[in-house]
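Structure in structure tokens, see below.
Left out: one protein chain. Kept in place: all the others.
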Amino acid sequence: MIGPVLDGVAVVLGLNLLLCLVRVLGGPTGRDRLLGVLLTGSTGAALLAVLSVSTGVPALRDAALVMTALASVVAVARLRAETEEP
Amino acid sequence: MSAGLLLEILSAVLVVAGAGFFTVGTVGLVRLPDLRTRLHALTKADNLGLGLVVLGLVLQAGSVGAAVKLLVVWFLAMPASAVVAHLMSRGGGLGATGGAAEGPGTPGEGGAGGR
Amino acid sequence: MSTLEWYLWVAAALLGLACVRLLLARDPLVRLIAINVAGSGSLLVLVTLAARTDPPDPVPHALVLTGIVITVAFTGVGLVLLRRIEEAAEDAAAETAGEAAGAPGEDGAAGNGEGP
Partner (left out) sequence: MGDDPVGLLDVLLGLAVVGVAGTALTARRRMGAVVSFLVLGVLLAVLWSRLGAPDVALAEAAIGTGVTGALFVDAVTRGPPETRGAPAARPAGPVPWQGVRAALPGGLAAVLLGAGLGTAFAGAVLAGTAPGGLTGQVLGRMDAAGVEHPVSAVLLNFRSYDTLLEVVVLFVAVLSVTATLGEERPRHAPPSARAATLVWFCRVLAPVLVLVAAWVLLAGSDRPGGAFQSGAVLAGALILMDTAGLGPGPDHGRLLRAALVVGPAAFLVVAAGGLVVEGEWLALDPAWAGGVIVALETLLALSIGVALTVVFLALGRGRVSPP
């Protein structure tokens, strides 16, 4: 019973990923685009977690964990580069 | 048997609610007018969405280890998105001067930063 | 159409788009992105062909992992070279500007950014 629900949720989350693209392409500043990356990262992590349960592959939980943890590294890279460059 | 069914229904409700919050957050990111309001949409709706999805999945996880790992995903996402949002709403990754330098454009934050 | 055929068409689309863009793009950064996308397309071919058996073939998966690491290695080298080229252009521009104004341009540009 839970299977179709999870599949539907996966489709909805996938559409959300595409919607993020509007902000990524629209900008206007680099930080706005970066927000798109952050939201994409956590949406992707949620999607992987859903797939790990619906397909029964436990390794996808690790992928979700890694994706969440490293999404903030991209943001930190942006912030430190902004600090260092005039 | 009926307890299992109840658990499945609860899990489905939580996951669907989480997906709903993700959608709200994404729509907010697209529709809201400037960086700080977008940050607001992103952090709140996004954390709640991830949290609800994770809670729903924890009920289906099967083992304690799997459940804990799913919860760790959420616990990792919460401080990360809060801190990153805070830093991005300031003038830059700069120190105390960064926030004040950007102040005048935005009344609420600028007043607090000026003091 | 089977799932695997569909993904092979997706891979072909990625490769076609990326190769053409690689040849036509003027910005080196876009070329790097194009190589990365083309790489993803070819990895998709490998992973799809590995999925023909159940369980999937581990050898192409290992090849794909190797490919991902090689990709990040050459992307890093390409980006560092790109930065060096741009730095050289910036310095040359600052030098000519400094000569024109009769003042050390390097200092002026750096001080301006750090103002507050």
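Observations
Labels A, B and C are assigned to the chains in the order they are written; within every chain, residues are numbered from 1.
The definition used in the following text is that contacts are C-beta pairs under 8 Å (C-beta built on N, C-alpha and C of every residue); 3 or more make two chains touch, one makes a residue touch a chain.
Everything numeric here is computed off the predicted structure, so don't read it as measured data.
Although it is not drawn, the missing chain touches A, B, C when the whole complex is taken into account.
In the full complex, the hidden chain is touched by chain B at residues 76, 79-80, 83-84, 86-87, 90, 93-95, 98. Looking at chain C, the residues touching the absent chain are 1-21, 24-25, 27, 29-30, 33-34, 36-37, 40, 43-45, 47-66, 68-77, 79-84, 86-87, 89-91, 95, 106, 110, 113-114.
Residues of chain A that touch the chain left out of view are 7, 10-11, 14-15, 17-18, 20-21, 24-25, 27-30, 32-34, 36-37, 40-41, 43-44, 47-48, 51, 55, 57-60, 62-67, 69-74, 76-86.
Criterion: only the chains that are shown with their structure count from here on.
Here the chain at the heart of the structure, going by C-alpha means, is A. For the pair chain B and chain C, the distance between C-alpha centroids works out to 30 Å. Multi-chain contact residues of chain C (touching two or more other chains): none found.
Within the complex formed with chain B, the residues of chain A that make contact are 1-2, 5-6, 8-9, 12-13, 16, 19-20, 22-23, 26, 29, 31-32, 34-36, 38-39, 42-43, 45-46, 49-50, 52-53, 58, 61-62, 64-65, 68-69, 71-72, 75-76, 79-80, 82-83. Residues 5, 8, 11-12, 15-16, 18-19, 22-23, 25-27, 29-30, 35, 38-39, 42, 46, 49-50, 53-54, 57, 60-61, 66, 69-70, 72-73, 76-77, 80-81, 83-84, 87-88, 92-94 of chain B touch chain A in their complex.
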